[in-house]
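Excerpt of the complex: some chains, original placement.
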Amino acid sequence: MIDSKLFYHQAVALAAAGEDLYQRGWVPATSGNFSCRLDADSAIVTASGKHKGRLSPTDFIAVDLNAQPISSGKPSAETALHTQLYARFPEIGAVLHCHSPAATVLSMAMAGKSLLKLSDYELLKAFTGIDTHATSVTIPIFANTQEIDSLAAKADSYLAEHPNCPGYLIRGHGVYCWGSDLDTCLRKLEALDFLLQCELEQLRLSR
Amino acid sequence: MIDSKLFYHQAVALAAAGEDLYQRGWVPATSGNFSCRLDADSAIVTASGKHKGRLSPTDFIAVDLNAQPISSGKPSAETALHTQLYARFPEIGAVLHCHSPAATVLSMAMAGKSLLKLSDYELLKAFTGIDTHATSVTIPIFANTQEIDSLAAKADSYLAEHPNCPGYLIRGHGVYCWGSDLDTCLRKLEALDFLLQCELEQLRLSR
């Protein structure tokens, strides 16, 4: 039984987030997808192929944690990457996937590397459990694939080993980020993309 | 016979697109020009020399597919590049030409090269017929010239051979992009310029 009031409330909040993320240039040309948890066993996720800066409540689909739709419409092709996160982490309430320029270019410029280490930034403290800059946070970079289930399995196996990981990159594609609720997720995404921009700038300076 | 209601409707939609594209910095200083198809044999196109962020319906001229005006006013000097596309591709409904920084600089930085190959980007899926990142899309770079008819002929002969090409660059000048309707065209342009920015960034990192 879908809680339609909660569905609507989450959809409106995700649409507002989408408008903001679109203005930043992080979800160009219908790219990206967003979700919020409904309950222990379901979430809402953006429908396939929508403009992420102009979402309305009808642009969301309820899905179970096997990525199967439980309301009408066609959910994003990457739904399984969202539901993997909700299934793996009962405490999270929102997942955002963006294609920012920094995420796209940095992941491609680091060809052949599967881990990005972020060190010594004060802003690392935006991530759960980090209370000093004098540390490193590792962001995995997965190879891109159109086989979403296989990518979800890879992410799941990495995150089983590294439960504190704050997000991951898909090469030439973008970033996935999650949080206990949408505001927290937005804050972490903002921190992560800022750090990706800093790393890209440092890479520029080093070459 | 011009459908004046359709003319007005298209002009208003193009003016709104122009405001957005101007805010992005893609049509500085009256540069760029825009069009929408009216019917099988005609289109409306921006008048010559207008500020592209403040267009009104009177800033558009109806033209036939030989680039000849069929309403009063002076159409853009590059009208023939628009009508070439409408004549070549009966299925397209809109053409946008912008001068973004990325299109301008990348086409000049690739001096001596006539093709830009975009590979391995998830965002390639924004283009018609592409359903995987594991592919390449080729964007031709034509030399700039003030002989618009000759440029239109070159574009036409390239596109006859490569009907799936999503857009082209003119060196030191800008980008041409088209789509089945204005929203589709805007989406493709957004994807293409994003990819041009990524390529420019990668070029920076490689030098």
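All chains are identified by letter, namely A and B, in their written order; residue positions are counted from 1 within each chain.
Heads up, the rule we're going with is that contacts are C-beta pairs under 8 Å (C-beta built on N, C-alpha and C of every residue); 3 or more make two chains touch, one makes a residue touch a chain.
What you see is a predicted model, and the numbers here were worked out from it, not measured in a lab.
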Here 2 chains sit in place, yet the whole complex recorded in the file consists of a number of copies equal to 4
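The rule is simple: only the chains that are shown with their structure count from here on.
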Cα superposition angle of chain A on its copy chain B, in degrees to the nearest 5 | 90
What is the distance in Å between the mean C-alpha positions of chain A and chain B?
-> 32
Chain A touches which residues of chain B in the complex?
-> 120-123, 126, 131-134, 187-188, 190-191, 194, 197-198, 201-202, 204-207
Any idea which chain A residues touch chain B in the complex?
-> 25, 28-31, 51, 99, 101, 104-105, 108-109, 144, 146, 170-174, 200, 203-204, 207
